Each structure stands twice: as structure tokens, then as C-alpha cells.
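With one protein chain removed, the remaining protein chains of the complex are shown where they sit.
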Amino acid sequence: MCGPSDCTDAERDAAYEVGRLLAARGAVVLCGGYSGVMAAVAEGARSAGGMVVGVLSRADREGAAPGLSAAIATGMGEARNAVLVASADAVIVIGGSWGTLSELALAMRRGDVPVVQLGGWQVLDEHGEPLPGIRRAETPEEAVRLAGG
Amino acid sequence: MCGPSDCTDAERDAAYEVGRLLAARGAVVLCGGYSGVMAAVAEGARSAGGMVVGVLSRADREGAAPGLSAAIATGMGEARNAVLVASADAVIVIGGSWGTLSELALAMRRGDVPVVQLGGWQVLDEHGEPLPGIRRAETPEEAVRLAGG
Amino acid sequence: MCGPSDCTDAERDAAYEVGRLLAARGAVVLCGGYSGVMAAVAEGARSAGGMVVGVLSRADREGAAPGLSAAIATGMGEARNAVLVASADAVIVIGGSWGTLSELALAMRRGDVPVVQLGGWQVLDEHGEPLPGIRRAETPEEAVRLAGG
Partner (left out) sequence: MCGPSDCTDAERDAAYEVGRLLAARGAVVLCGGYSGVMAAVAEGARSAGGMVVGVLSRADREGAAPGLSAAIATGMGEARNAVLVASADAVIVIGGSWGTLSELALAMRRGDVPVVQLGGWQVLDEHGEPLPGIRRAETPEEAVRLAGG
């Protein structure tokens, strides 16, 4: 689950619900491990008794979300976005930021996992057309369903 | 300098010219080190006697462009995109691909270097507006000038 | 918990017991996630109902130990040794291999976590003296106790 620290209340609520639904399906939730969308998905997953692993950019746990079951302090800076995306069976993106877009792009670059977007930014090709391949969801339920394979 | 393996002839020509102009200004050129836009920028820089360092995703040099002065075989897969972008004083993006977009996004995420785009994909925010901050160039000359600080 | 794929039965048994004892204390166990010592510590931790996160070198889960609660497929090759060590509150090393030694060295390089060695290789300084700072344990119980701070 990817998304920005700096998010709207609606994005936070959607992330919480996505976390809850993923945990209810027995999925282990991976996220970036800090505030905003990342903390909300962790909280949602924990509310359903799920496991959440935070893949942190820092080499320590400073600023890590409280609801993580485990934290991987990669110490790699934004290169951790690639680690996070490489480790997932599906990628759900909520909201928009440059870091979040890098995760969306790296997930599409992989080419072998479902990539679902709930709101957020949009990418157009050189002709102004939306790029194909991203599954767009309107609700947390639809996002989790589309991520399910 | 960031750009895709799979590119048009026009993108290849632009990359060659960007490499040549950067080397003529005495800049060390960093690139992803493989084919397409990456090989063209290396060739252009070498044509002007410049130094080109390829930051490779693989742990060996298989498939590396011939014109590299040195290759850093990171063995990190797409996480090398973050390393490449973190090491640059300015980022020029030519053409579009998901890997290239991840580099554009990581460069904007840094927030402390000029990011110049010559053609390629476009990113819109949640309201359908172009994101501010990317410098758009029409020619290799303009790209190199805008990257100059 | 660090150790080689290729290990003796005694090392495997010790690793299983270390995993069991760590899980019994409520610790989340991090390991390299493959066979040998890594698989044994995972199995031991799972036998006590514990959580085990495998920090894999590959970008997929091929060859991952069966007992992992979650796998982080870093795709970074041996650079994942640094990620594993950076993420731990204490490092217990069982057995010897070059990969394992790199983890021991990176843990000592950190300087801010207990590093415990149960058997395995030994490092001498330029005068032939053992390097100070590594806590040597004779049994799994002692290893877990020494790791406890």
C-alpha cells in the first residue's frame, strides 16, 4: 500500500478501510511506515488483527507509525520505494505525491503485479492519452477487489 | 540523464546532443547505462571527450552501453533509479517509460535539483492540472541551459 | 539473526532454539529468509507462535524459507545484508560464511546494537589479537540473554 504522508481526511479514511479489508482477507500489509496514508493503512489493518510491515527509508525508527507489527529500517532513502514495491503481490496507491508516483511507476515497471489507484495523480503519455494498465478504483472495496488478482 | 531503452529516433538524437553539450560544458554525465536514450547520451558525451558513468541495475555489466567511462554495477534492480537520481546535480529526462517516470518522480521528490523534461509523459494532479516544478524544454540546448541552475 | 545457508546440524539446532527463545520473549525475528540457519531460526520462532520477517536478497520469493510470516524481496543482492542488520535491535550470528561475516562486520560497524556470536568464524586485528566488542555465547540461551541488552 503506497501513499503520501501529507494527505486529505478522505484519503486517510480510504487508507484505513483498505488496511482493514486487506487484513480481513488475511493479507500481510506492506507500507512505507510513516504518517498520513501509511499510518492509516497500518491502523486499519491492526484494527482487524492483521500484520503490517513498514519498509522505512531511514536507518532507524524515528517517525515510524505506531501500528506497525515490524519495521525494516532500510537506511536507503527513497530507494526503499523500490524495495517496498518489489516485495508486494499487489500495489494499491491512494493519493498523490512525488514519492507515491515513484512507487506507482516502479510498480508498473515490474509489470507482473496488479496496480490499483484510488484517486490521486494521473499520468498521460506523449500524446496526452492516459497510460493503460492501471486499474482505477472508486472505493476501498473496489480497490481491494481489483488488487486481488 | 534519464530515459528509456525503448525510444524513438528523435529521442535518441536529442539524447546524443544533450550528452555532447553537457560534456562540452565539462559536466560528468550520469545515466542508467543501457541502450536507447542511455546509450545515446553516453555516445554524445564521449564524442566531446566527456566522462560518462553508467549506474547499472544489474550486478554485472551485461548489456551495458559501449561508451561508458565507468560502470557502477549496483545489483539493486530498479532501486538504482534512486541512486542515479540522488547522485545528480540536475536531472534531464528524455522520452517516457515507467522506469523513466520513476526517475522523474524521485528527482522531484528530492526537491533540491533542477528537473528538466524534453518531451515524454506528463503528470496531472487530482484536479487534472499539470504539476508545477518541472522545467519543460523544446530543444537539447534549452534542456541543458535549464539544467544549468 | 544471521547465519549461512550451508550449516552443520548443531548450528541448525542452535538456530532453531534461538528462534524459539526469541519468539517466547515476544521479539519479532528478522533473518535472511533462505535455507540453513535462516530457515531453522524461522521454524523455531514459528514453533513458539512468533513473527518472522525474511529480508530476501532476490526480487522474488524463490527459495524463501517456508516459515516466514512476511518476506521483503529487496532485489538488492548482498546489499540486503546491510538492510537486515540496520533493521535489528540486536544481532545474533550463528556459524560462519562470507555473507554471514559481512553481516557481523556491518553490525559491529553500526556500533549501537549488541552483537552476539555463537560459534563460527573469528576476526583478529593486525597484531593477531581478537577484536573487542563481540559478545561470545556458548549456548542459545546465553546468546539470547546477551542480545537482550
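Every chain is named by a letter (A, B and C) in the order it is written, and numbering of its residues begins at 1.
Everything below uses one rule, namely that a residue touches a chain if its C-beta (ideal position, glycine included) is under 8 Å from a C-beta of that chain, and two chains touch if they have at least 3 such contacts.
Bear in mind that the values here come from a model prediction, so they are computed numbers and not experimental data.
**Student:** Write out, one label after another, the shown chains that touch the chain missing from the document.
**Tutor:** A, B, C
**Student:** Pick from B:Met1, B:Ala14, B:Val37 or B:Ala73: which residue touches the chain that isn't shown?
**Tutor:** That would be B:Ala73, which touches the missing chain.
**Student:** Of B:Met1, B:Ala45, B:Ala65 or B:Ala82, which one is in contact with the hidden chain?
**Tutor:** The one listed residue touching the chain not shown is B:Ala82.
**Student:** List every residue of chain B that touches the chain not included in the displayed model.
**Tutor:** The missing chain touches chain B at positions 28, 30, 51, 53, 55, 59, 69-76, 82-83, 86-87.
**Student:** Can you list where chain A touches the absent chain?
**Tutor:** Its contact residues with the unshown chain are 59, 74-79.
**Student:** Just the residue numbers, please: which parts of chain C touch the chain that's not shown?
**Tutor:** Counting over the whole complex, chain C touches the hidden chain at residues 76-83, 86, 95-99, 101-102, 105-106, 108-110, 119-126, 128, 131.
Just so we're on the same page, only the chains that are shown with their structure count from here on.
**Student:** Where in chain B do residues touch two or more of the other chains?
**Tutor:** Residues 76-79 of chain B each touch two or more of the other chains.
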